[in-house]
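Please see the structure below; I have some questions.
In this view, the complex is presented without one of its protein chains, the others remaining in place.
This part shows subunit A:
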Amino acid sequence: MSLQQLLLRSSRYLGASSSSRRLWWSPLLDTTSKVGSWRGQSSRSPAHWNQVVSEAEKIVGYPTSFMSLRCLLSDELSNIAMHVRKLVGTRHPLLTTARGLVLDSRNNLQLRGLVVLLISKAAGPSSVDASCQNYDMVSGIYSCQRSLAEITELIHTALLVHRGIVNLNELQSSDGPLKDMQFGNKIAILSGDFLLANACHGLALLQNTKVVELLASALMDLVQGVFHENSTSTKENYITDDIGISTWKEQTFLSHGALLAKSCQAAMELAKHDAEVQDMAFQYGKHMAMSHKINSDLQPFVKEKTSDSMAFNLNSAPVVLHQEFLGRESWIKQIGEAQEKGRLDYAKLRETIKAGKGVTSAIDLCRYHGNKALVALESFPPSEARSALENIVFAVTRFS
């Protein structure tokens, strides 16, 4: 009982603090010149990703802690935390995921939620619905859109956790005792399901069947995308599937684009914007996610100092493009040449790929999607939220 009271009180406290935080930020927001000047500056000096994200977070009102309090403080999650602690010392991937959730939360994990909030703010209230519902707007974002942003993060994280299940019959002796890995699987499934159940609960509360359908189909896409990713990731002799860039794009849309695209669309639906606005939001989400993914695929090839032996994904955009330019046979030959005693020399293969056209055309592809995202944004009225969305695109399409 006392715990419940505590939770209730703390949630109330956070509710209050969220509005006070907004007040704290609001002077910053009022001086739009700041945002404007920063934007002007951004075209000259490289805006760093973290800077873009933290500026964007200010715009949406309060720093984004998407995992709802309800979820974070529940018995189930503390139960999970207790069990995850037991896994320390084993090699179950759930540990890495859990660590990532804590350490990496500034970078990619909450990006989806942030984009949903920004696009909600950029679109504003629709003309149809200007009279009602305004009371639950904070910083120009409806509370239902905030819930949606949270649901988007929950779904993304759930699949992230489920991605980390291991096949018990493929374990190496170096992985540690079978029992530990079994236990890790169990906890990973349960915690992923728990996050999904919370997402379902949140969706039901939105009371909008179209939004439920959109997010359910996004989950369906995401599962398929992850399934492709899993089945292409581990292959003998490092020979990858012969997929062209168009198949790669389809699969990447499923695994990386669909959730963001459909969540952006759903955010418009929640504010009762028409089909055209919904489509533009979808396009922004889709193309931004694609260029973001290509950007991260490119990192091993464009970073100044990559530790040479660092492995990279053989199904990443630059490698797939490289393969397409080269032809299947020469590619298999190159992989063979980069292998020594059954181990792949990534440093050598990286140099080979860098010498080809794969990297530059991946950069082009990244910019192509970035431009598409910017074009979609043009249909939204100019605002600081729209600028932040543009800056996110600038940050992922800049290679220097």
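The rule is short, and it goes like this: a contact is a pair of C-beta atoms (placed from the backbone, for glycine too) under 8 Å apart; a residue touches a chain by one contact, two chains touch by 3 or more; residues count from 1.
Rule of thumb we're sticking to: contacts and distances are computed from a predicted model.
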item: Omitted chain, identified by the protein name its UniProt record gives, among "All trans-polyprenyl-diphosphate synthase PDSS1", "ADP-ribosylation factor-like protein 6", "Vps72/YL1 C-terminal domain-containing protein" or "UBC core domain-containing protein"; value: "All trans-polyprenyl-diphosphate synthase PDSS1"
item: Hidden partner chain, touching residue among A:V212, A:V302 or A:L374; value: A:V212
item: Chain not shown: contacting residue from A:M220, A:A275 or A:A355; value: A:M220
item: Missing-chain contacts mapped onto subunit A; value: 1, 4, 75-76, 79, 83, 159, 162, 165-170, 182, 185-186, 188-190, 192-194, 196-198, 200-201, 203-205, 207-210, 212-213, 216-217, 219-220, 223-224, 226-228, 230-231
